[in-house]
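Here's a structure for you.
All protein chains of the complex are present and in place, except for one that has been dropped.
Entry: subunit A
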């Protein structure tokens, strides 16, 4: 089953919950209403996209809705990759869990919960997976400082702010690449979309 056919099936099954379909460099992205994501995943699994390669989240701070969840499905027979995206918002952004459809979603959703604070409704065991139990923050959110925050979870663990003298140690945009790294290509040689 090719991506084009899969998109047609998704449109037919989900109707208006498929919000947009995009193509970029041969990759297909389907934007959907996340309330239908379980349905979409079941359909994709049936028609050959039997691997959920990746489930991750993006924080678009300042936009509304703020969080975006990205799913990558892979069909081994055709070798094609299909990307599903959808937005969630709110203080406790919540999306339906795919753990009942793809077993791998279990830990990946726990990671998205741990790092970004996205809740997954219907998840069998939504605990932190990287940080320790009792850690009160979601460190990959854009408004979380790089140096971290002070916290104390009793006998479990503690955390303190890291010293950032000379920092913050973040990569500067490609327009400044000549200054950042003398061997890098100057900005005018770079393709526009990287700037």
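The criterion applied here is as follows: a residue touches a chain if its C-beta (ideal position, glycine included) is under 8 Å from a C-beta of that chain, and two chains touch if they have at least 3 such contacts; residues count from 1.
Quick note on the criterion: contacts and distances are computed from a predicted model.
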item: Per UniProt record, name of the chain withheld from view ["NADH-quinone oxidoreductase subunit B", "Fe-S cluster assembly ATPase SufC", "Peptide/nickel transport system permease protein" or "Thiazole synthase"]; value: "NADH-quinone oxidoreductase subunit B"
item: Contacting the left-out chain in the complete assembly, out of A:76, A:103 or A:157; value: A:157
item: From A:7, A:21, A:70 or A:131, residue that would touch the chain that is not displayed; value: A:131
item: For subunit A, the residues touching the chain missing from this view; value: 130-132, 137, 139, 144-149, 155-160, 162-164, 167, 169
